[in-house]
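Only one protein chain is missing from this complex, and each of the others stays in its spot.
Labels for the chains are A and B, by order of writing; each one numbers its residues from 1.
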Amino acid sequence: MRETILSNNEKSFVEKSILEGLRVDKRNLNEFRNLGLFFGQDVGSVICTLGATKVFAQVSCELSSPRTSRPNEGTIFINVEMGPMAAPHLEVGFPLSDSCIQINRILERTLRESRCVDLESLCIIAEEKVWNLRVDIAVLNHEGNVMDCSCIAAVAALAHFKRPDVTTTGDGEFIIHSPAEKDLVPIVLHHYPICVTYALFDDGKIPVADPTALEERVSEASLVLAVNSYKELCCMNLTGVSLTSPHLILRCSEMAAERSRRIVEFIKSILEEDEAQRAKGNLPKGFAESIALSNLPSNFHNEEIVEKIEQPEIVGIAESSSHGETSDDEVKIIDDNTVTSGKWIEVTSEDEDSSSDEEMPEQTNTRTSQDAPKTEKKLHSNESSEEEKTIVLK
Amino acid sequence: MAACVGNSCIPGETLQEERQESSDIRKVVLGDGLRCNIVASSEEHSLPVITKNGILRRRKPNIYYVDSYQKRYIPSKNDSVIGIVTTKTLDFFWVDINASEPAALSYLAFEGATKKNRPEINVGDLVFCKVVLAHPDLEPELVCVDSTGKKGNLGQLNDGIMFSCSINLVRKVLNEKCRLLHLLSKETPFELVAGINGRIWVNSNSLRKTILLRDTILKAEHTPYEEMSNIVNDFATELTGIP
């Protein structure tokens, strides 16, 4: 089935209201929807709700042989699936839908390439046996921003998961202990990367946090920033065609960092609560009951984080002379070639079309400081091209 | 098993009791959720069988139907629906009406339209129209004129916002017992079109007001009729300060 066509009325209404700082669901432009996390009875199973968007994640593990290139590391595999349950026009099976592949790739980059999971601790015998982690994410309801929701679900499920303990006896033998013999071992997570999505409107001038399905369809481009609670940018992804400026990306990453910090706190508090309940022997009640709670707004207060991040004042956004220096001071771009999988986004300055073949991000940055700061860069991204770099915000 | 009027009913139950009660009436009209001869059986074949879950209702004198929850629209003749134009072909607009297939809307089914004078409607535009042909084996057909060739309330919808909701909410809003629209119109002037296919369009003189209207109407789904004035009061308080 094809997706219902977007009506011109909806499109122009959303565009007009965004210009006035209004959103169809009465939120502010940088306000997020309510977040809920519910753990299942098994370890590593979680439902994450972001407004009406619902995602189910389950982590599982099994033994396998390691990759030859990394003989002393376990592996992690991520699988996102969106079927007709998520939205009637989506289909399961091959060929996978573009949006599904995109979410899968961004999550892989966020969780695997940022090395947040300590894969070395998943090794049992180097070059022979390692644990293979698998994160299965089933999108239950697609009401926009499945990206953030599945990322939070995946991180929470990984933090919640426990694997059986293993003792090696030397000479290549090992014993897998059942839960009765030895307590289960949690997965070591170095940091919690959280994806924060912004939809870009008005020639890339207005970022809108946590877009709904309608806003996602109307927007020109979307910017996904994965930031951990230490303010480290783990992954950045820009899709769509829009004008945008480096200041906007910086501004968004500042806000994303704050959002990420709060979410990580929230995940940790919910995990602690769950841990305490389990220690007492109270398994969580069935999902049906927790889902019922999430439908009632009055019961939602203990689970929610309503956020209103004021736009942070970044020195130099308005001041043209100081801008270049500040951005140079604040941003250090590390060109991480090892993780590059896509093409660089072709950066074209509006008045400098001749130099459009520039590809190095360092040069882009320098040029920004030379040009008048108001000059906007047009980011053309082919549908498949993705950008990979690590920006450390100091 | 027999179902009673006013009570919940489940598929497979029969309309036995009611039939006896209204035996003096020669004809019984079966509405939504009631069918005859669905299950082949010797002793009960003449009795109507319930096919939907909900509350069995009776409208005087002898119309029976099941009040059930539904989101997907199944076309039925004379329904007023809101559609989105998806494609244009030589003679027809193909319109998405939230049903299983697009409906046909002829270029000539507009007021004053001729072969040369075609209506100016583009792909993605909203049209409010009437279903004139609905049959499970055929594509539904729509018109934007009444039998006298006048457009009346039908036609293209400009500006405003359209949103999807359950068909029950549309029925509720249109119900005479529901004073929501009446109460809202006392607070502020606005335009509203309710398509029975689960789509509502609202427009007013400010964007913020339209957003609030949409929100209030969606809230009405789980609000009993008596409490409608409460959500309208909430609307009025939020409205203050908007020109």
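Methods note: a contact is a pair of C-beta atoms (placed from the backbone, for glycine too) under 8 Å apart; a residue touches a chain by one contact, two chains touch by 3 or more.
One rule holds for everything that comes next: contacts and distances are computed from a predicted model.
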item: Protein name (UniProt record) of the chain left out of view, among "General transcription and DNA repair factor IIH subunit TFB4", "DNA-directed RNA polymerase III subunit RPC3", "Elongator complex protein 6" or "CLUMA_CG019021, isoform A"; value: "CLUMA_CG019021, isoform A"
item: Hidden partner chain, touching residue among A:45, A:145 or A:260; value: A:45
item: Hidden partner chain, touching residue among A:24, A:50 or A:86; value: A:86
item: Among A:13, A:32 or A:56, residue touching the chain not depicted; value: A:56
item: Touching residue (missing chain; options B:55, B:181 or B:239); value: B:55
item: Residues of chain A (touch criterion as defined above) contacting the omitted chain; value: 1-2, 40-45, 47, 52, 54, 56, 58-63, 79, 81, 83-88, 92, 134, 136, 138, 140-143, 161-164, 178-180, 183-184, 278, 283, 286-289, 291-292, 295
item: Residue numbers in chain B that touch the chain omitted from display; value: 1, 8-12, 33, 35, 38-39, 51-55, 67-72, 74, 99-101, 136-137, 168, 172, 222
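Going forward, only the chains that are shown with their structure count from here on.
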item: Interchain centroid distance [CA atoms averaged], chain A/chain B, Å; value: 40
item: Chain A-facing residues of chain B, complex; value: 84, 86, 96, 98, 122-126, 157-162, 201, 207-208, 210-212, 214-215
item: Chain B-facing residues of chain A, complex; value: 4-13, 16-17, 20, 22-26
